[in-house]
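Note that one protein chain is taken out, while the other chains of the complex remain in position.
Note that the chains take the letters A, B and C in the order they are written out, and that residue 1 is the start of every chain.
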Amino acid sequence: MVQMNAEILAKVITKRPEISHKGTFGRAVLIGGNQQYGGAIIMSAEACIKCGAGLTTVITAEKNHTALHTRLPEAMVLAFSEKAAIQKVLDSATVILIGPGLGLDAPALKLLKNILAVQKEKQWLVIDGSAITLFSENSLTLPHPKQTVFTPHEAEWSRLSGLALDEQTTENNCAKQALLGAKIVLKSHRTTIYDNSIAYYHNPLGNPGMATGGMGDTLAGIITGFLAQFDKTIDTIGAAVYLHSLIGDELYQKNYIVLPTSISAALPTYMKRSIERN
Amino acid sequence: MVQMNAEILAKVITKRPEISHKGTFGRAVLIGGNQQYGGAIIMSAEACIKCGAGLTTVITAEKNHTALHTRLPEAMVLAFSEKAAIQKVLDSATVILIGPGLGLDAPALKLLKNILAVQKEKQWLVIDGSAITLFSENSLTLPHPKQTVFTPHEAEWSRLSGLALDEQTTENNCAKQALLGAKIVLKSHRTTIYDNSIAYYHNPLGNPGMATGGMGDTLAGIITGFLAQFDKTIDTIGAAVYLHSLIGDELYQKNYIVLPTSISAALPTYMKRSIERN
Amino acid sequence: MVQMNAEILAKVITKRPEISHKGTFGRAVLIGGNQQYGGAIIMSAEACIKCGAGLTTVITAEKNHTALHTRLPEAMVLAFSEKAAIQKVLDSATVILIGPGLGLDAPALKLLKNILAVQKEKQWLVIDGSAITLFSENSLTLPHPKQTVFTPHEAEWSRLSGLALDEQTTENNCAKQALLGAKIVLKSHRTTIYDNSIAYYHNPLGNPGMATGGMGDTLAGIITGFLAQFDKTIDTIGAAVYLHSLIGDELYQKNYIVLPTSISAALPTYMKRSIERN
Partner (left out) sequence: MVQMNAEILAKVITKRPEISHKGTFGRAVLIGGNQQYGGAIIMSAEACIKCGAGLTTVITAEKNHTALHTRLPEAMVLAFSEKAAIQKVLDSATVILIGPGLGLDAPALKLLKNILAVQKEKQWLVIDGSAITLFSENSLTLPHPKQTVFTPHEAEWSRLSGLALDEQTTENNCAKQALLGAKIVLKSHRTTIYDNSIAYYHNPLGNPGMATGGMGDTLAGIITGFLAQFDKTIDTIGAAVYLHSLIGDELYQKNYIVLPTSISAALPTYMKRSIERN
């Protein structure tokens, strides 16, 4: 298992091509945020836009639209009920994220099933939060596992893999990842990424100041924004995980707790710094 | 009566355990904010989240949801009418705060009665603002006084204790606290904390720049966030009171008035600084 | 006519009494902000709270409540339709401001008439913006002119005084002020304050970067906040005018235009600085 270091940022975060336009950096579609958990998808969107996705559309409960636009006029927005417009943005998406604050009710399940039905061969899909639970509990299947990323914490991984917490050894996790086929970002004290039935990356960074609601939603947003604009590889996912913790660790030097939104705010400068080191 | 000093911060604000997750730092449920006073519960939530509570849910009038989410996507939110979901979050709460901006109408009273009916033996309850008045005027009783904190200013204490302003001597206050059984944070020019029929702590800090609407809501939020994550003791309440005034005093060095939200914004850095001094 | 200088700040902005509470610094009630001009009353409220009013309630169209609370959780809020609650907050008000963004329709006129009917002998009233036009066009009369301040720009003063722009000489303005009885803050390139049939103060400060929508709403908010907490004198009004321009002039050193909200943001530090110079 490789322990990541700053080289993964150098490898993934490349200098942008001089001749480019917003389409060059991908179209991200983020789905989540019900009546109770609207902040989750807002935090994902904040991360996705601030790490450089070209165009970002958020599909969320209508009650969350104003808060989203106030914080992020850069985002486009659709309500869950706008079926026709949703199909249109899904159609041209580079990456789809589903789950942050989505909840577990019937409409949420229907939405997840729809995404799994329409995902195209070239499109990437990130499944986070409640969508992992819905996927597990309803025994759904992935249309394109190789372009799918799950981002469970340990309890969600338990639901997804069937492994109890004390059974979550590297070996068992590898075996279960192989069955699923999708990439797994198993979030914990020291996050590990599984792919191709191996434990690909181990993240040496992270701190207890990051143990606060919304941190996972922010990570999911960075992974989505990175897949939108960079090479669609396991390295890109690793760089997203590493950068999220790297910023968290630096902020933790001066803050007892690290707010998820403060990580997103720091993305543009940290990514620039990474480029300059090369 | 002990006069607090910075040692109480050192005692209470401990280094976070390396291996932890958001649940480690408690689940806070904050109830308040009607049609007119929505800002109050937003300010409590801001303090609670920024001082490090693991997960924070705010139960408030629906009209306040967007403002809350815009300022604090880290919060989860429920409307007063969402009975089933409310019971669920109350069930897993570590600490419940009721009162900031709650108002005095019949639904507010019903809500307070419900909280007093469902509070579990291990759960802490902070009763602030309008909820103190409602409690006093309706002669309610506490199910778990030892895990209950009242945060009255002098007029509210008058209603709660029956003591006129000029009768509020340390001796009388101690006697009335003993009758109630709950901990009392009596807010004034120099806030004093009463418990076990003694005047436990006296806060030497605070300044007239802090005499502005919302300051008490912010203090209630810090107390709640501290009880969520630290030892459930009178010291923890004392540390919250002390830190609130300490930040207020430092901001007052450069500001004619100290906005409550500016205190919350400074919490992560002040708490870090406190750790580093040890 | 006295030309103001920094001494007026020293005279008015006094050190706050150590033993005080939010009530000590007055209750301000701000009325304005219709469907189209909601930002105006938000900017007034921002100025009023940030210059130190103890408690501020804003009465505005319901559609403006969320924007107000998001920017200013410190404010309390009522919709125009909440008659009973409005009468209650008016009853305990120290200063009432009516006009910013109020508009000129029938409900606005009815509201202004109501304020003029209920103003108490000890309460101060600031009449700004559309309320000046309504007052002029409907030939209303003031119940307590000596505790009333009008804050017209030159066109509004024309409506109020009947003086055409080229008739607005100091002498004529003095005569018209005497007829009205109220204090007049005549806003222009160099604002002048009229009282007791004399041109009391002349403001040497101000700059063309301040010629932007919302600047007058902000000034009205500072006047209101100053009258809430300081001596109810013409000096206090003069200090508000002077401080508003002083901050504007300093910001103009580094900014081509001075946003009204940037003046409000600077109030706490400028007021502190003023204290320290004494």
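Criterion: contacts are C-beta pairs under 8 Å (C-beta built on N, C-alpha and C of every residue); 3 or more make two chains touch, one makes a residue touch a chain.
Computed from a prediction, not measured in an experiment: that's the story for all the values here.
> Using the touch definition from the top, which of A:Leu72, A:Ile98 or A:Val149 touches the missing chain?
Checking each option in A:Leu72, A:Ile98 or A:Val149, the one touching the absent chain turns out to be A:Leu72.
> Check the options A:Ala85, A:Leu163 or A:Leu180 and report the residue that touches the missing chain.
A:Ala85
> Looking at C:Gln36, C:Ser92, C:Thr169 or C:Asn196, which makes contact with the chain not pictured?
Spelled out, the listed residue whose C-beta touches the missing chain is C:Gln36.
> Taking the full complex into account, find the residue in C:Lys15, C:Lys63, C:Lys110 or C:Lys146 that is in contact with the omitted chain.
Missing-chain contact among the listed residues: C:Lys63.
> Tell me which stretches of chain A touch the chain missing from the display.
Touch set of chain A with respect to the missing chain: 13, 16-22, 24-25, 49-56, 65-66, 69-70, 72-78, 82, 85, 267-269, 271-272, 274-275.
> Pick out the residues on chain C that sit against the missing chain.
Counting over the whole complex, chain C touches the hidden chain at residues 35-40, 42-43, 46, 63-64, 66-67, 70-71, 153, 188-189, 207-209, 211-215, 253-261.
In this section, only the chains that are shown with their structure count from here on.
> From the Cα centroids, identify the chain that ends up most central relative to all protein Cα atoms.
Nearest to the common C-alpha centre lies chain B.
> For chain B and chain C, let me know how many angstrom lie between their CA-based centres, rounded off.
Here the centre of chain C sits 35 Å away from the centre of chain B.
> Hey, how far is the Cα centre of chain A from the one of chain C, in Å?
49
> Could you tell me which residues belong to chain C and also touch two or more other chains?
Within chain C, residues 66, 70 contact more than one other chain.
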